[in-house]
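Note that this complex is displayed minus one protein chain, with the remaining chains in position.
Then we have subunit A:
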Amino acid sequence: PGDTSVLAGLYGPAEAKVSKELPDRAALEVLLRPKVGLPGVMERSREQLLRQTCEAVVLGVLHPRTAITLVLQVLSDAGSLLSCCLNAACMALLDAGLPLATLFCGVTCALQPDGTILLDPTARQEQEACAILTFAIASSERKVLMANTKGSCSVEEMQQCLAAAQRAADTIFQFYRDSVRRRYSK
């Protein structure tokens, strides 16, 4: 959303290397490339978050001993990068036609010092905020698939952000539906 853009490319299910293949499910690999520089520790932890979120969603048991590779390239970063990556990953999974248990979307909430909650903050709003929470919300029953916080907040504030994120998820899923419809109605 806004000026943040991430390009996602999905390859698979393809043949996996013997060292990497799992006997009962597909092996998922996520590669996140920053706009400048080599991938560092921050990218690794983000990759782990994305990978485990996707593993929970993709029905890997239908494609055992294969590898699914997801490559994300950050084109520009103007805030809410992690949820942008999550959305890009989900749309790539949809576009590739992989069997998914549920759809997910990423929502970022910024908690400002005066207590107001801001959804999808820009980079400057993120810096001013005292806490930034990113959630991956599943489309079935709006459950929490992934949660990541930066900065400290109280428990009530977190619950409020979670509720706000779940409401916002509806808008994002509507956007998914519209994009897919546009793509396949040609």
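FYI, a contact is a pair of C-beta atoms (placed from the backbone, for glycine too) under 8 Å apart; a residue touches a chain by one contact, two chains touch by 3 or more; residues count from 1.
We take it that contacts and distances are computed from a predicted model.
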item: Name of the absent chain as recorded in UniProt (options "M-phase phosphoprotein 6", "Exosome complex component RRP43", "MOC2A synthase" or "C2H2-type domain-containing protein"); value: "Exosome complex component RRP43"
item: Residue among A:5, A:69, A:102 or A:122 that touches the chain left out of view; value: A:102
item: Where the unshown chain meets subunit A, residue by residue; value: 41-42, 44-45, 47-56, 102, 131, 133, 136, 138, 140-141, 143-155, 158-159, 162-163, 166
